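Some notes on the structure that comes next.
And now, chain A:
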Amino acid sequence: MITVNELALSFGSGGQRNKVLNEVGFSVKEGEVFGLVGESGSGKSTVLRCLAGLYSHWEGEMAIAGQPLGRKIDRERCRLMQMVFQDPYGSLHPRHTVDTALSEPLKIHKMDNIGERVRQMLLKVGLNESFRYRYPHQMSGGQRQRVAIARALILEPRILLLDEPTSALDVSVQAEILNLLAELRARDGLTYILVTHDLGVVVHLCDRVAVMQQGRIVDTLDSASLSNGGATHPYTRSLVDATRSYSREMAAV
Partner candidate 1 sequence: MTAAPKPDAAPATPPSPRAAGPATAGSALRESLRRALRHLLLNPMTLAGLIVILLLIAVACFAPWIATHDPLRQDLAATLQAPGAAHWFGTDEYGRDTFSRLVYGARTTLYIVGLVTIVVGPVGLAVGATSGYFGGWVDTLFMRITDIFISFPSLVLALAFVAALGPGLEHAVIAIALTAWPPIARLARAETRTLRKADFVAAVQLQGASPLRILVRHIAPLCLSSVLVRLTMNMAGIILTAAGLGFLGLGAQPPSAEWGAMISAGRRYMMECWWLVAMPGAAIMVVSLAFNLLGDGLRDVFDPRS
Partner candidate 2 sequence: ATPRDQLVIGMNMNNLLSLDPAGATGNDVLGVVANLYDYLVELDPHDLSKVHPALAERWEIAPDGMSLTLTLRGDARFQSGRALTAADAAWSLQRVLKLNLAMASPWKSYGFSAGNAERLIQAVDARTLRITLPEPTDPKMVLYTLGTSVSAAILDRDTVLSHEKNGDLGAAWLLTHAAGSGPYALTEWRAKDAMLLDRYDAYWRGPAKLRRVVMRHVPESLSLRFMISRGDVDLAAGMAGPDIEALRHDASAVVQPVLRGTSYYVAVSMKDAKFADKRVRLALRKLIDYDGINKAIMPHYGVAHQRPVMIGLAATLPDPGYKLDVPAAKKLLAEAGYPNGFRTTIKVLSDPPMINIATALQGTLAQAGIEASIQSGTGNQVYGAMRDRKFEIVVGRGGGGVEPHPHANLRALVYNPDNRDAAKLTNFQGWRTSFHSQEINRLIEQAVRERDPDTQNAMYREVQQLYDSEVGAIQPISQMLETVVLSKRVHGYVGHPSATTHLRDVYKD
């Protein structure tokens, strides 16, 4: 479904040139949930943004369903692929109601039956009619994230790029969102690329996972091998250890 090859990207120019992505390559099968983990600043979000088309100065190749991706966001790409952002507070326009946010893409793509589609979509993400005319500040973080997911799904894309969709949320809310994502995938056969720093989330939701370090993919493995000790790459191991290690260390004290 998605193939990324030798993807490279730099920011800045001259002396401040900063190579953020280096020969990144992976492929994702249709219907798969692909995880992307790594420490802060390793370039996870950047990969997603390249795929989505938010950056245009990348080098390398990216293709979806065999079709190479261009550098511009075109209508087709919008219909195929959407993204959910990490921060539920920043990804919704503070002065737009839920209804405005959800109907806008429909209007842009000149789709019909807007009211009904919005209603359906809200139900799908577990929000009832009463949320339709609320502003972001009138909703909790979890509810906002549901709206963001609804907005991403309203154009009926095949691929969803998820950039740490739950890391700003409480555990209890995180569980709801993760369940929702799992449910949507099961129902509509979506393909996800999920960026996270929580290995627990990876194990819970992903089929395969790539580990990033300083702009490179250093390891790609089945997510099951994280829990059963199958990770061999030293960096992956250190991540797994860190997730558990404070318990060991503390126990030692």
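A few remarks follow.
The definition used in the following text is that a residue touches a chain if its C-beta (ideal position, glycine included) is under 8 Å from a C-beta of that chain, and two chains touch if they have at least 3 such contacts; residues count from 1.
A word on the picks: all candidates are chains of the complex that A comes from, given by their letters.
Note that the structure is predicted; figures quoted are calculated from it, not measured.
Candidate 1 is the one that touches chain A in this complex, out of the options 1 or 2. Every residue of chain A that touches candidate 1 in the complex is listed here, in rising order: 49, 52-54, 73-75, 78, 81-83, 85-87, 89-97, 99, 104-105, 108-109, 128, 130-138, 140-143, 148, 151-152, 155, 170.
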